[in-house]
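All protein chains of the complex are present and in place, except for one that has been dropped.
Take a look at chain A:
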Amino acid sequence: MAPPACASGDVEACFQRSLADGTRAAPVAAIEALLGVIERSGAQTMHGLQDELCEGRKALVEFCEQRPACLGGRTELGVSSGCELFLRHVTRTFLEFGDFSECRDEILRRGRAFAAHATNARDDIAGHASSFLRDGSRVLVHGRSRVVQATLKAAAKSGVSLEAVVVNGADDCGACVAQELREEGITTRIIADAAVAREMEVIDVVLVGAEAVAENGGVVNKVGTLTVACCARAMRRPLYVAAESYKFARAFPLGQRDLPNADVDYTPPDFIELLFTDLGVLTPAAVSYCRSGCTSGVRFVSYLQICPW
């Protein structure tokens, strides 16, 4: 799907328009909004353009902190890490190109390519995860990650028969998720969040998304993820995280103390078996290699193409 025209209007309006159809991830919409800023910008120097982009990012993050409806209950973490990634990319492009207008065109080109790639990220992730979802397995799902839903739908389409067990909390979002999965023909059951431990005996795989992936491979996700992770660990069930690589944030929480708000919790890396990302299947330790690879331009990524059989 082509990105909506962002030539006019301020950055928040642009952002909301991108999210209107409900398919785009918030970080991608934020990057498209920043591309709109570049298109509208009258700056003649790189420094000026960078200042405008920083302003745009700040505006978007502040907007998201107010929890607008378009975010669907998510926090500003994904938007913040997506914007930061884009800005780092812009700075690197500045270093490559001497001429300002050439540079600007290149940034726009790369940014649009990135947005297009990002929409395919979910399909890539679904492909990686499919080998880990065996026929007849029972999958516990927490949160309303669209990546997780796309993964389960792809598996169902490819003929794997799954049963989804969806955790429903006080905000009733589990009911929406269950509804969407049923529409795809996946057998779905809803359980209360208090019943997760009781249910874990019959679960084969736990699958969650992430709002942000920390530098050490831990994830920040909807509150309740750590509870599910603790139960999974106690009952020795694997916990898999499905997350796009633009959610890799420059954050290293030392515990729940370092989180910005109470709507999310932090699951440390030793609770997580594997992360399914568009870069491949990664162990939590490989995430920090990914990060250093991204910043220095050298790829240290230790891909782990695990065969689960």
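One rule holds in what follows: contacts are C-beta pairs under 8 Å (C-beta built on N, C-alpha and C of every residue); 3 or more make two chains touch, one makes a residue touch a chain; residues count from 1.
We take it that contacts and distances are computed from a predicted model.
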Exercise. Considering the UniProt annotation of the chain absent from this complex, which name among "F-actin-capping protein subunit beta", "pyruvate dehydrogenase (acetyl-transferring)", "Mediator of RNA polymerase II transcription subunit 17" or "Translation initiation factor eIF2B subunit delta" applies?
Worked result: "Translation initiation factor eIF2B subunit delta"
For this session: Could you list which residues of chain A touch the chain missing from the display?
Result: 215-217, 250, 252, 254-255, 257-258, 269, 285, 288-289, 292, 296, 298, 300
